[in-house]
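Structure below; questions to follow.
One protein chain omitted, others in place.
Our next item is chain A:
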């Protein structure tokens, strides 16, 4: 390429004669920029089409009434009003919040405890690490359909196990009181491994002499966890908390495959309602309005996450 050839001809350009060299430097700069943007253009197109433009489009869609034949008609906040007045709206936000909350209670503390235990064990290390991450590797649709079979009220695995321990059978997905919890259970099962291995990596970077001196000061096991382990992993714990909230609030595949939002809207989530608006009711305006609301909520969490993770990098 021309840029490089020029550079080879005059290896020390900077301090030489003023005019012709300024010209050369400019030419080189232009050439370098052209080459760089040549390398960048494919990525720019992909990002523009599938990341940047959809963001703008979402805002536009949510303020328009659209049949995708005629140009969209601006309708102000009508879409938002319609969606908010939908009785499923409150239910969906409530379900999403409860889902995320329950997923946090189980899916946040358990991986940390598992990681602390795994970090102490000196045997079967590779096996335990492999096994805990196994469900994460299954395609989520497979894991969810597998659990759908386990939840079967008759011969399903879960009721059989409950029966074997002399416990009463549950109706899992068919009852308004257990359906959402059942979704949390699958979701936790298939995501637990990620958190566990990430915490484990964080635990391994804690200097051993911190525990040593804590012990010399007479700190017992739980005080060592409280005063050494947790402070040392504080940032990663916070990062994971935010990441998990963002991830679980997008829950879609579980209600889509397991319950279809039922029974009686007990498992309708915001993402699922958004999907229904667009693809079952043909209302992309309402769906986008919901998407935009979810985006604002999740971006708040993401923004905090970015700040925290930047701090973690230091």
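Structural remarks
Here is the rule we use: contacts are C-beta pairs under 8 Å (C-beta built on N, C-alpha and C of every residue); 3 or more make two chains touch, one makes a residue touch a chain; residues count from 1.
Just so we're on the same page, contacts and distances are computed from a predicted model.
UniProt lists the omitted chain of the complex under the protein name "Carbohydrate ABC transporter permease" (options: "Dihydroxyacetone kinase, C-terminal domain", "STAS domain-containing protein", "Carbohydrate ABC transporter permease" or "Tetratricopeptide repeat protein").
Shown as candidates are A:103, A:132 or A:183; the residue that touches the absent chain is A:132.
When the whole complex is considered, the residue among A:88, A:181 or A:295 that touches the unshown chain is A:295.
Considering A:102, A:170, A:240 or A:266, the position touching the chain not shown turns out to be A:240 (whole complex).
Summarising the interface, chain A meets the missing chain with residues 1, 3-5, 7-8, 11, 32-33, 35-40, 42-44, 46-47, 49-55, 57-58, 61, 68, 116-121, 123-124, 127-135, 137-142, 145-146, 149-150, 154-155, 157, 160, 163-164, 189, 193-194, 197-198, 201-203, 206-208, 211-212, 215, 221, 224-225, 228-229, 236, 239-240, 243, 246-247, 250, 252-253, 257, 271, 274-275, 278-279, 284, 287-288, 291-292, 294-295, 298-299, 302-303, 305-306, 309, 312-313.
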